[in-house]
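Here it is: the structure, laid out below.
Every protein chain except one is present and positioned as in the full complex.
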Amino acid sequence: MNAFVADKALTPAEADGSGEPETLLRVDNVSLAFGGVKAITDISFDIRKGEIRAIIGPNGAGKTSMLNVINGFYHPQEGTITWRGTVRRKMKPYEAASQGIARTFQNVALFKGMTTLDNIMSGRSLKMHRNFFWQVLWRGPAEREEIEHRKKVEEIIDFLEIQAIRKTPVGRLPYGLQKRVELGRALAMEPELLLLDEPMAGMNLEEKEDMSRFIIDVNQEFGTTIALIEHDMGVVMDLSDRVVVLDYGKKIADGPPEEVQASQAVIDAYLGVSH
Amino acid sequence: MFYREAGQFKTSYKADQALFPILQDRIGIAAILLIAFVVIPAFANDFFLTSIMIPFLIFALAAIGLNVLTGYCGQLSLGTGAFMGVGAYAAYKLTSIFPDANVIVMVLVSGVFSAAIGAVFGLPSLRIKGLYLAVTTLAAQFFLEWCFIRIPWLYNYNSSGAIEVPRREMFGFIVTGAEALPITRYFVVLCITAGIAYLMANVLRGRIGRSWMMIRDMDIAAELMGVRPLQTKLMAFAVSSYICGVAGAMMVFFWLNAAEPSSYSIRLSFQILFMVILGGLGSLGGAFMGAAFIWILPVLLKFVPGALGIDIAAETVEHATFMIVGALIIFFLIVEPHGFARLWQIAKQKLRVWPFPY
Amino acid sequence: MLQGKKRHMVGSASASPRGKDTFPKILLHNARVFGNRTAFREKDFGIWQSWTWSGVSEEIRAFSIGLQSLGLKAGDKIAIVGANRPRLYWAMVAAQAIGAVPVPVYADSVAEEMAYVLGHAEVAFAIVEDQEQVDKLLSMSDEVPSLKHVIYDEVRGLRDYDHTHLHSYASVQDKGRALQAQSASLKGEWEQGLATGKGSDIAVMLYTSGTTGRPKGVMLSFDNLVISGRNGNDFDHLDETEEVLAYLPMAWIGDHVFSLAQAFTAGYCVNCPESMDTIDVDRREIAPTYFFAPPRVFETMLTMIMVNMEDAGRTKRAMFDTFMDVARKVGEKILNGEKVALKDRLLYRLGEFFVYGPLKNRMGLTRMKVGYTAGEAIGPEIFQFYRSLGLNLKQLYGQTEASVYITLQPDGEIFGDTVGKPAPDVELKIAESGEVMYRSPGVFVGYFKNDEATASTKTPDGWVHTGDAGIIADNGHLKIIDRAKDVGRLTDGALFAPKYIENKLKFFPNIKEAVAFGHERDRVGVFVNIDLTAVGSWAERNNVNYASYQELAAHPDVYAMIESHVDQVNRDLAREPMMAGAQIRRFLILHKELDADDGELTRTQKVRRSFIAERYGPLIEALYDGSATKHVRTEVTYEDGRKGVLEATVEIRDMPLHDAGKSFQEAAE
């Protein structure tokens, strides 16, 4: 009977066996400045396929800016970004989506006027192709397409256990649920790389636990690579495979959680030792 | 109370995504259509048709058009009047260039021209947002108005500078021109408005409608989710202008018989905007309610004094009407900034949970 | 012994038409006659996924053959663990088709409880809902050595588990389908196989969460269930057009009969809710035509209504009150088809439009043809409330051992204090001890591996001891007083029926539970458990602030309120000659909510008197040693299984007695 007892779950990275896991995205010596203000200075790190990568650091460390660089919302003055082996040219923000990068936002950026269902459906936009004339007719192709994507979305709703709020306008939802819906919206894009900007900000302990569970499940069920920002050390440490630590726009540590935790620089940064 | 939804369950997404998933709503709509297509034609007199129903439907259509742009895509426009004008003049030219072509087809085609022009004036929306954009749409308004005056070709060089609608027949009925019967015009207008409203409902519940609302609610998020801002906004401008264009064309062809540039002045733009705002941004039903309010109220006001046996100079009534409408607009913005549509929603919700408060 | 039982059963077996005496056979029959009628629905992925009878029979066949290929044999026991889902119902029939015996167990029961049942039943297979249940079973794999395979429905989270003995429901079905594809004859063989099943075979084993001691496995034959099912359908004229909502524990006889036995025999549609927290919505969407619920469900619904109406606007409330008065006056009369003044009739019509209809709509009972409540006595007010709305709600008296039906209230013969007349084919008698006994085709075969229990419950000639004390009124209706063994006497010899008193107390919405003591004592003392929803909203309205249940329970105002209730009960008792002697002398409000996790209640929310008696020993002393307050420490278990200690000082109140004569005058006034 003990044959039953389950093995420890493998991260897809390990699962695919191929010794050195492939690098999904690499950031080389990237610097970013607004006017005179330097937000990011000469940062390099990589994100491997199938891992959960955390970017942490005190407030104003340039975490969000880093994310915005990764999904092409900001354009670094220096440095290169390599996405799946090819150096990325300057691109429009909306191109990131078609490359398979989805994200959530620090302060929830849901579409307030729409229901939970529509918000998550909106994540399918890129995958829907029926043109205006089919849409006008609705009956036939457009409707069929809508339904086929609705199915996908319902799976996500089921996955995130938000059936009860399916048809509620997101504006009325409590903060914790809004964050969950936003995650759902990002998942609907079936991204290769999922960027989470402080997924647990402003949540109570229970909500945090739920959210961590969902993040891990996403990573394991769908094998989605995840890069997340968080300044709650605790959460990050038991969630992520590797951690980058930023402080004042500079990288001060990079490696597996326990290593990073031990690093003096990090401790200083968090204890706020003057620079 | 009237909404007894127990026992209404959906076994397919098709049914769940229907325009009116609730049985009672379907009944209601059926009733309204019945009234519009049967009852009114049967009992209404010419006055009611020509000075209430026809303009009401035309404005409702225009309001739908503007709603697409402002209510659903969040792009404020003050150029509606001009876009309607483009439709009107286009239709006029088309009918005079192709005298034998079916006039209704011409009216529908004329919208294409205003769509094109609307798209052009929509280009700035990529860089310009909110009130700034609103002001730039004034450029469209005044520039186009100017064109209507200064380009004689548009009104076939006739001395009056106005466009007169030629007489056209269809299946033996006179549909345009002075002799056309109100009832005929009414049916044409009703069919076109209802038809376009239905088609828009389809667009709005699908991918395209969603992408517009995404832009409206949170343009940055929308863009990062792969929605191309320019394309999406331009499409909204085009679609909106098309509908407004058709409405404008109908205005002259099936209601006024003749029109001059001033018919499509900024006043008209505001009128339509009011219909949209009071009706409720982002609601097709609201467009109709708004149109009804803004159009029918003044008409009623005109007749109130007469009814009360008081005789006041016409223009005094005119002024009074202006005052009252202005005041009412402010009043309604204060009580319910989201318009009649929201009021209806609230009422409906109350009826659904009746007798409970929530 | 079993042989004997079988022989005894043969007589009634003939009652069921040829070829339709087991559920697998009935399934094939339904697939033929009701082919395209909807048999099951489940709210899943936002819509009601539906299966027709022919579809269901295909699903079941595939799964059944899959099970066979996994080595399930006739006579094997197969556990069913999880919330109501079509696939779990199918699994039972799929097992029966092979001759295996399904054993549904309470999904929410604590690990050791479940471990005992599974071990005792020697289950070979387990069909479970999801990861949670799988983990539970894995954790107890050592206590249940007989368990060979676990099959789960929800894939989520189980991907990385070792699958040598673990299978997904779908994979088993696919296997079944694959096998059928390979050999065309397989389908036929399977059908022949199930044709060998006999009505006298054991259909299912249900473990009764006994109020005392270990749960006992009640073995029910197909005949038991099929015949009772048919009788139930005939009694209320139920046919294939009915819609029911399956939301009560599958391990409970009620659900088994309503959602399986009757559904199959009548061919009606069973609907499974999307999740536990969407039940209300789902009920509204489906609007069942045949609805069953234990009293507490109706109580909570009523409380919900009242709370909502408290928050409603003045006019609405006024309207509600006036029309509810009308309903109270004539509602039941109209429902019972008695004569009512035209004016009242019209008023009632009006009320139907403005209040009753909408209320029924909100509760999702608009289409309800007939509804039953059982398991415990329901408060007359509550019962009348629903009936006065025009809902044909009735009481029944039943047991697992009887395949539910013992007595039923026939239409038009509804009395709040009785549980109705004997159900079809049921013989009823009252033993000298005052205990109710019955004999019927539904009578169970026996307790699994527990012959002496069987013998003590069931006489050789088939009469079963209900364990309830009752009387048959002149109108032929049965009236239950209490558990036979609980009925006791005070030291002064007065008859003491705790349940009777407790129910009277529980009829007040503010009182959730009550436990009365007094057997072989000089007077009656009572523990009261307040209802958090009701009292809570009361507190909100009278801005009484409280941080915890404990604090609210100890609040003087609350005490005052409960005191008035207790006093009212005493008046009622005083009015009844038999009971007048056992009025409540002292009561206290418990500082914690009685909870199944602490073993104070059974899984079906019945109080475990003896357990409570020992757990709260000190408080009972306090009831009788006359002290005004008592300090107690109580160990509690939280949802997540952690244990903690609750400390409180509980106040005890004395109550005045009413003497019979006086209260009669009051009654007269």
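Lettered A, B and C in written order, each chain numbered from 1.
What we mean here is this: a residue touches a chain if its C-beta (ideal position, glycine included) is under 8 Å from a C-beta of that chain, and two chains touch if they have at least 3 such contacts.
Keep in mind that, in the parts below, contacts and distances are computed from a predicted model.
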Checklist entry - For the complex's missing chain, which UniProt name, "Amino acid/amide ABC transporter membrane protein 1 (HAAT family)", "Hydrogenase-4 component F", "Sarcosine oxidase subunit beta family protein" or "NADH-quinone oxidoreductase subunit A"? => result "Amino acid/amide ABC transporter membrane protein 1 (HAAT family)"
Item to check | Of B:A15, B:I149, B:C191 or B:A258, the one touching the omitted chain in the full complex | outcome: B:I149
Checklist entry - For the full complex, which residue in A:W83, A:F105, A:W134 or A:F214 touches the chain that was left out? => result A:F105
Checklist outcome for this item: By the document's definition of touch, the residue of B:T136, B:S211, B:S240 or B:S283 touching the omitted chain is B:T136
Checklist entry - Of B:A18, B:A44 or B:L76, which one is in contact with the hidden chain? => result B:L76
Checklist entry - Of the residues B:A18, B:I52, B:L199 or B:L333, which one touches the chain left out of the display? => result B:L333
Checklist entry - Where does chain B touch the missing chain, residue by residue? => result 70, 76, 124, 127-132, 134-136, 138-139, 142-143, 145-146, 149-150, 220-221, 224, 266, 270, 273-274, 277, 281, 315-316, 318-327, 329-330, 333-334, 337
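In the analysis below, only the chains that are shown with their structure count from here on.
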Checklist entry - Are the chains arranged, by touching, as a line, ring, star, complete graph, or other? => result complete
Next on the checklist: My parser should flag the chain pair with the most contacts; which pair should that be?
Outcome noted: A-B
Checklist entry - If you average the Cα atoms of chain A and of chain C to get two centres, how far apart are those centres in Å? => result 46
Item to check | Mean-CA-position distance for chain C and chain B (Å) | outcome: 58
Checklist outcome for this item: chain A touches at least 2 other chains through residues 150-151
Checklist outcome for this item: By the touch definition above, chain C meets two or more other chains at residues 46
Next on the checklist: Help me check something: in the complex, which residues belonging to chain A touch chain B?
Outcome noted: 71, 73, 92-94, 96-98, 102-103, 105, 109-114, 118, 121-126, 128, 130, 132, 135-138, 142-143, 145-147, 150-151, 185, 189
Item to check | List of chain C residues in touch with chain A within their complex | outcome: 44-46, 138, 141-142, 145, 147, 150, 156-157, 159-162, 164-166, 274-275, 277-278, 281
Checklist outcome for this item: Within their complex, chain B touches chain A through residues 13-14, 17, 199, 202-203, 205-211, 213-214, 216-218, 220-229, 235, 239, 282
